[in-house]
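Taking it in order: structure first as structure tokens, then the write-up.
Here's a slice of the assembly, chains where they normally sit.
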Amino acid sequence: MTKPAPRITVPEFERLCLEQTPFNELYGFVTEAIGYGSARVRMPANPKFLRPGGTISGPAQMALADFAMYAAVLGAVGNVPMAVTTNLAITFLNKPEPGDLVCDVRLLKIGKRLVMGDAIIHSVGRSEPVSHVTLTYSVPPDRPA
Amino acid sequence: MTKPAPRITVPEFERLCLEQTPFNELYGFVTEAIGYGSARVRMPANPKFLRPGGTISGPAQMALADFAMYAAVLGAVGNVPMAVTTNLAITFLNKPEPGDLVCDVRLLKIGKRLVMGDAIIHSVGRSEPVSHVTLTYSVPPDRPA
Amino acid sequence: MTKPAPRITVPEFERLCLEQTPFNELYGFVTEAIGYGSARVRMPANPKFLRPGGTISGPAQMALADFAMYAAVLGAVGNVPMAVTTNLAITFLNKPEPGDLVCDVRLLKIGKRLVMGDAIIHSVGRSEPVSHVTLTYSVPPDRPA
């Protein structure tokens, strides 16, 4: 079974984000890949998001996961308006190194109304995960096929 | 049964945050109250955190809940180093109004190693909740009694 | 603002459960109250659900919360077919006593498609919570008003 092609490209997604999401600008997210139901986004190191001890703050990690999920959702359903997060749960596993973070999202269900996926965040060049995230998005049921 | 007095005051907490948490500066959180196992924090309206359509972004809400939880945890255990979030789960319930948000945290368990609580975020002057959050903090077991 | 009357009574709910839910029979749940958006259900002590050390098993607590949520959802939307759990998250806080457990559910959102609530389980006669649960139900959007 071949996977469908992604329904949005990285340049299209980046253009969309410039118009829509203030967090992109705040965090400087770099969208590295979008597939049909998957995405990889990198958050460059930024002293602003460090916590005492040199680790990257939890809210910055959540913003990264939410952004990567948005990319994966649009990769699966196209540029539909009104795709919104309904639930996000994050477990912090290991302190990140003070460098770039990468987030990989895979969708587990692309439903008529709900899209659900999980994400792993890790420090570039390290194998153990920094955090695990589950995310649910609500999408409009009458979107174009 | 009377509740113990909070183990940190609002001014002490604010002083601590100035030293420690870059997110406080970013979001301008106002700590309105800290009790033994509870806290209320307000996030003033800020155009930077608006999403298209005028609603306040999810990551800003998560940062608010995490910050308010930190206040409630320190209200219960005092200023211990190494109190860190291990899990945060947020459900988005209603679009916030484009104004101030208020977050109320109550702790449900103050254990030797784990502190768990939940939070409700709402728009100032509106009764229906904007989001519901559950949070778990890991605290050092050998903290001063 | 007065709360609407519940849209299902306890006897109606119990009759429905006899037809529908095998777990009711398995656990012997007793529905003590149903309001508009709330419910209280008791799980009588049963040696079958004890774990080593005398505590009541996690899955039995989850089944109790799910059942109580179902009562609260039907109390808010009436006896609609196809109301199903989409998400359940439980945090175990304190070991239950080996006796009856009581679960209190409050709904935080009664939406067109999603109903969300949280629940506290405690041992009868004890104030500290045994567990905290958040639950989301999917309900049919075209249900009778």
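Read from first to last, the chains carry the letters A, B and C; within each, the first residue is number 1.
Keep this in mind: a residue touches a chain if its C-beta (ideal position, glycine included) is under 8 Å from a C-beta of that chain, and two chains touch if they have at least 3 such contacts.
Small disclaimer: the values here were computed from a predicted structure and weren't measured.
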(request) Because only 3 copies sit in place here, please give the count for the whole complex. (result) 4
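Convention: only the chains that are shown with their structure count from here on.
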(request) Please indicate the chain closest to the centre of the assembly, with centres calculated from CA atoms only. (result) B
(request) Determine how many degrees of rotation, between 0 and 180 and to the nearest 5, align the Cα atoms of subunit A with the equivalent atoms in subunit B. (result) 180
(request) Starting from the mean Cα coordinates of subunit A and subunit C, work out the distance between those two points in Å. (result) 33
(request) Would you kindly tell me how far, in whole Å, the mean C-alpha position of subunit B lies from that of subunit A? (result) 24
(message) Need the CA-centroid distance for the pair subunit B / subunit C, whole Å please.
(response) 28
(request) Provide the list of subunit C residues touching at least two other chains, using ranges where the numbers run on. (result) 89, 136
(message) Applying the document's contact rule, which stretches of subunit A touch subunit B when the two form their complex?
(response) 19-23, 26, 48-52, 57-59, 62-63, 66, 84-92
(message) Help me check something: in the complex, which residues belonging to subunit C touch subunit B?
(response) 89, 91, 93-94, 108-109, 111, 116, 118, 120, 128-129, 132, 134, 136
(message) Could you list, by residue number, the parts of subunit C that touch subunit A in their complex?
(response) 86-87, 89, 113-114, 136, 138
